[in-house]
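For this view, one protein chain was removed and the others were kept in their places.
The block that comes next holds chain A.
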Amino acid sequence: MAAHLSYGRVNLNVLREAVRRELREFLDKCAGSKAIVWDEYLTGPFGLIAQYSLLKEHEVEKMFTLKGSRLPAADVKNIIFFVRPRLELMDIIAENVLSEDRRGPARDFHILFVPRRSLLCEQRLKDLGVLGSFIHREEYSLDLIPFDGDLLSMESEGAFKQVANMMIRMKREFTGSQNSIFPVFDNLLLLDRNVDLLTPLATQLTYEGLIDEIYGIQNSYVKLPPEKFAPKKQGDGGKDLPTEAKKLQLNSAEELYAEIRDKNFNAVGSVLSKKAKVISAAFEERHNAKTVGEIKQFVSQLPHMQAARGSLANHTSIAELIKDVTTSEDFFDKLTVEQEFMSGIDTDKVNSYVEECIAQKHPLIKVLRLVCLQSVCNSGLKQKVLDYYKREILQTYGYEHILTLHNLEKAGLLKPQLGGRNNYPTIRKTLRLWMDDVNEQNPTDISYVYSGYAPLSVRLAQLLSRPGWRSIEEVLRILPGPHFEERQPLPTGLQKKRQPGENRITLIFFLGGVTFAEIAALRFLSQLEDGGTEYVIATTKLMNGASWIESLMEKPF
């Protein structure tokens, strides 16, 4: 069921099993039939660790979404609230509990805080007079959810705003844990998103990255327009096209997806057509099967082949959907502008494409993303340019966005150039962020994930493993935030001997989010034969430019 988690060098399935066990233990504490009231936000992450069947085994009979007034009727003994520790949710819970008390038989209430129990929330419940109603109040530390064999995420919303807090908290947790456990990781690299504001703003060009950019991947699921997935039957004439979005789970458990997810989109087509040939050849085999034994062998392979064919069909459809977008003129124009910015062309002037986008009222997120990209690639915009953009945006999209603009400025995504110095070219050259000769089919450098731009964050990781950061000290000084290295001495008994040819494992923790393209670039580095380092990636949130900007937007009405 979750085999794809154990493929990696570090078996992350252990983590999943641990959180599952914890969940079962909690459920068993509340004896009898149960209903779970969900904080809607949590359903996605929970889906990754436990299916409904697991809950059902532990007598969960009903599930509701947390909302005001009274709870829907349910004939159960226990009502368990699964919530994030937030005050506004406590108010709703109190309302639920109070209205429940007034009617019917007494129930047992429990509350499970995810990921942390909060004194503040309990105080609020106490103030509202319902704290005593809860028999079990516990926390469920669903901190890092395993997404894939090498990917963990905390999936906490508003991640960027709390980077500072998290950083401190994480540090504490890492130092607090006892190191009498056999160390799995050789290095831990903590990367604050502040160091690399640029990468998420650019459009990801890997297969997975593009799916995320265009359709948005939520907790490893994507919802796609259904038309392309209609079962093709002759004579049907497309009469009853499914109207509900097609929901697909995307992870390395799917063989084909594992192969193409991290490829540049331009390299996906050839793989798909090659696969198609292999599969149809395999199906053709049946004509060659003469003896009963041969037929039996063929039949035994059928389920696997059919699964492969289904998977191929799905991904061919997805690729077609994406291709419709990527071949559009506007996509091309946008990409051209992005690439111009990243390679340092005309970043100090008002860009006419951006102007056009505003004039035509393209989605605000797209506009903000471009403007922020330009600002970051120019170490801030000239005051005149900045004011022009801001004015244009306010006039076109409404004055209320002055709050959003202010948030972007606070985050450093949008800022006036200070001291008239543009540092970006230095950074770009030293770190080789722009590569002119990109091989999208058989990449030789991480820059393939953005067809030219090498993600800064990953480049830093790459340089850290070889030759070390000493070579780039000057750039590090320009980059925001302090950097520090710390060695954790291990008791000699725990030091393991590395087998020849065995790579070091680095846990790279992106505080403030990571994009699929960055993950692809890191996987590319892991696979390099002379790379010497394999990466396991952890993050506070899987994100892309759009979701990032959106988290900073503020709508007062």
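Heads up, the rule we're going with is that contacts are C-beta pairs under 8 Å (C-beta built on N, C-alpha and C of every residue); 3 or more make two chains touch, one makes a residue touch a chain; residues count from 1.
Operating definition for what follows: contacts and distances are computed from a predicted model.
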item	value
Undepicted complex member, UniProt protein name, chosen from "Acyl-CoA thioesterase 19", "Dynein axonemal intermediate chain 3", "Vacuolar protein sorting-associated protein 16 homolog" or "Large ribosomal subunit protein uL3m"	"Vacuolar protein sorting-associated protein 16 homolog"
Of A:Pro85, A:Gly149 or A:Gly512, the one touching the omitted chain in the full complex	A:Pro85
Contact residue for the chain not shown (choose from A:Trp38, A:Phe64, A:Phe283 or A:Phe331)	A:Phe331
Touch with the omitted chain, as defined above, among A:Ser118, A:Asn266, A:Thr316 or A:Ser343	A:Ser118
Touch with the omitted chain, as defined above, among A:Lys67, A:Lys247 or A:His406	A:His406
Chain not shown: contacting residue from A:Lys246, A:His362, A:Lys382 or A:Arg504	A:His362
Touch list for chain A against the chain that is not drawn	85, 87-88, 116, 118-121, 123, 162, 164-165, 168-169, 171-172, 176, 178, 180, 325, 328-331, 355-363, 366, 387, 390-392, 394-400, 402-403, 406, 556-557
